[in-house]
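For this view, one protein chain was removed and the others were kept in their places.
And then chain A:
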Amino acid sequence: MTTATAAAPSAKPSGLESGAPRRGLVSRIVDRIGSGAVQVIMILLGLFWLVPTLGLLVVSLRTNQVNSAEGWWTIFTKPAELTIQNYANLLGSGFTASFWNTVLITVPTTVLVIGIAAMAAYAFAWMDFPGRDTAFLVVVGLLIVPIQIALIPIASFYGATGIFGSIPGVVLFHVAFGLPFAIFLLRNFFVGIPASLLEAARMDGAPEWKIFVSVVFPLGKPAIASLGIFQFLWVWNDMLIALVFADTGNQPMTKYLQSQMRQFGSNTDILSSGAFMSLIIPLILFFAFQRYFVQGMMAGSVK
């Protein structure tokens, strides 16, 4: 958890006796060779991490006939085979609807989680009420509850209330399971707000909701941005919740593409272009806001 990441640099360098020998010629030569080797190793590793995604991109830009005949790496000798036909075909398929469903699930979830969690986090950080510390420990405990625990109970609950399969059902499930992390992250940020700012507002007799909206929320922007990007990606990329709670008319991209996996091999065109479409928005967000993304991750790495 974050408590640990911040605690790292306290200990003194121990276990290193003084009077060790001076560094010899050999060790300096080894260092020199080492730095060249490090460059090579890092380039190879970088390729190793980059190439699979590039492969998906190239496969998505070739027809099924070409893909079934040869590996995507032959593109370096035959760049003329590239086509956007697969993406054009996606437009007419069920994929387009699933893309909008993903948006319809992700955006409300993110907004709701931020709003509800910020209110609770403010209460946990700056209000006194009986059982506050225990309640917050429960939130910390809930951080890593497996989603599986709620699938069956909530499915029967949704069945009874008639929202099974609908987008609101999926959204509410996401919001609930996003809350522990969100409350945890925001509360830890809000406690860092200088007490003097809040006390001044309270002395002036401002109501709590006004302090929340005009003092806490604006000051909490960095943490809210981290939470927002993190929550957005988490919901956008979810498959399990959609698999159980979204019916075919309301399914997001992940569920749509999963249903295409059964014919893997014959429908590489849909799968590869669909998978690439599904990751293009997360990647844009990631590159645009990676600073916030990393902060959110560091602040809540228990998940």
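The definition used in the following text is that a contact is a pair of C-beta atoms (placed from the backbone, for glycine too) under 8 Å apart; a residue touches a chain by one contact, two chains touch by 3 or more; residues count from 1.
Please note the rule applied: contacts and distances are computed from a predicted model.
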Protein name as given in UniProt for the chain not displayed, "Phosphocarrier protein HPr", "2Fe-2S iron-sulfur cluster binding domain-containing protein", "ABC transporter permease subunit" or "Cytochrome c oxidase subunit 1": "ABC transporter permease subunit"
Given A:N86, A:T110 or A:T254, the one touching the chain that is not displayed: A:T254
Candidate in contact with the missing chain, chosen from A:A97, A:V111, A:I163 or A:L243: A:L243
